[in-house]
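Of the protein chains in this complex, all but one are displayed in their positions.
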Amino acid sequence: MNVHTYEKLWLIAAMVLIVGFIATITYGSVGLGIAMVGDQQETVEPTELADDERFGEPRVEQIGDDEYEVYVVAQTFSFQPDPIEVPENSQVTFHVTARDVIHSFSLAGTNVNTMVIPGEVAEMTVEFDDPEVYGVVCNEYCGPDHHNMEGQVHVVPEDEFDLTEVSVDAPDEVDAGESATVDVTVENRMLDGLETTAELEIGGETSVEEVALEGGEATEVTFTVDPETLEADDSDVEWAVTVDDHEERGTVTVIDAGDEDGGDDGGETDE
Amino acid sequence: MGALLVVVAFTVPLFVELRTVLSWVGVELTVLESVALAAVAIAALLVWALWPESDGPDSSNAG
Partner (left out) sequence: MSNTYLDQFPAEAKVVRAAFYSSFFALAIGGLFGIVQTLHRTDVYRFMDSADYYTVLTAHGVLLAITFTIFFLVGVFTWAVTTSLDRGVENLRFTWAWYGLMVIGTAMAAIPIFAGFTDSIDMSASVLFTFYAPLQGHPLFYLGLVLFVVGTWLAGVDWFRSWRAWKAEHPDERIPLPTFMVLTTTIMWYIATLGVAAAILLFLLPWSLGLIESVNPLLTRTLFWFFGHPVVYFWLMPTYMMWYVMLPKFSGGKLFSDPLARVVFVLFLILSVPTGIHHQYLDPGIAEGFKFIAMTNTMFLLLPSLLTAFTVVASMEHGARQRGGTGYFGWLKALPWRDPVFTGMALAGLMFAAAGFSGMVNAGMNINYLVHNTFWVVGHFHLTVGTAVALTFMAVTYWFLPQITGKALWSRPVALVQVVLWFVGMTFMSNAMHRAGLLGVPRRTAEPQYEGVTFEAAVGSVGELNAQIALGGVILTISLVLFFANVIATGFNGRSDELPSNGYADALSGPEDAPLVLDNLKLWTAIAIVLVIFAYTFPLLSIVQRGGLFGPEVITFPVSLESLAPIAAALEYGGLATVDGVASAVTGALEPGRIAIAEVVR
């Protein structure tokens, strides 16, 4: 076969180009450490996500000083959790799975982008430097409302970030003249200790309790509310519990004992 | 004529991308400015190509 000289040169140049491309990409993998989404993760049962250790509760978890893991569930047509909050200067590993059809989890304008396939778990480690809000889109068609599937990742300043969980157990009703107890559970899901306060505001009065927690610890703070505090103009008394920037609100209804079988109209006076 | 048409078509990608390239050196064009620039360039091209050559009437070389 006679191959023209120019054609030979072209052939060689083409081979050099191709090998060059492969080398560049290999450098990206090995040198820069850009790993591909792979098969590191065990599969899951898409119909049993609720009971799954990893995905039962979509959440952010701290695993090291500046290292976090996020468990994300994509489903028609939303992401959980949303928004996802992580601190600046952190290394975050996302684990993403799908409850129903194939989706994607893609931070717009970045190279954080993966397919999300039911049964499989996409794992991707990302470094976030500065505080910023990233939009998350699903870029794989997943049904008629696909275009409404979006979420956000909030990268927040370190001092605004915590993994504190607050839940409040307060009665819905108390009998007039009785005191009420409000239990506040505070959990610190960070690895470091947490010193803060729990504050209950009810009927215009505020009480504060100190809370000190080791990493991973939870505690319960109990507030006892005097009957006088519950005496308001209205029988519905509002309360608010604040721990750092977490706030829970509710109302307690004070039931007048003498009113028990009274009519609905006009019975609710505060005598 | 055919060649001229193709050359004019070729200016389109050039001017579409010119804006980006100029922004690298700090020159920001608006869409309108890009369009104006392209129009001027194409007009100049047409004038140059269609200007009757002084010597001899038979000078068209476009295929």
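The letters A and B name the chains in turn, as written, and every chain counts its residues from 1.
Everything that follows uses one rule, which is that a residue touches a chain if its C-beta (ideal position, glycine included) is under 8 Å from a C-beta of that chain, and two chains touch if they have at least 3 such contacts.
Treat the numbers as computed from the prediction; the structure is a model and nothing was measured.
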| item | value |
| --- | --- |
| Listed residues A:Gly64, A:Gly135 or A:Gly215, member touching the removed chain | A:Gly135 |
| Interface with the undisplayed chain - residues on subunit B | 1-3, 5-6, 9, 12-13, 16-17, 19-20, 23, 28, 31, 61-63 |
| Residues of subunit A in contact with the chain not shown | 1-4, 6-7, 10-11, 14-15, 17-18, 21-22, 24-25, 28-29, 34-39, 41, 43-51, 56-60, 75-78, 80-81, 96, 99-102, 104, 106-123, 135-148, 150-152, 165-167, 185, 187, 189, 218 |
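Going forward, only the chains that are shown with their structure count from here on.
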| item | value |
| --- | --- |
| Centre-of-Cα separation between subunit B and subunit A, whole angstrom | 55 |
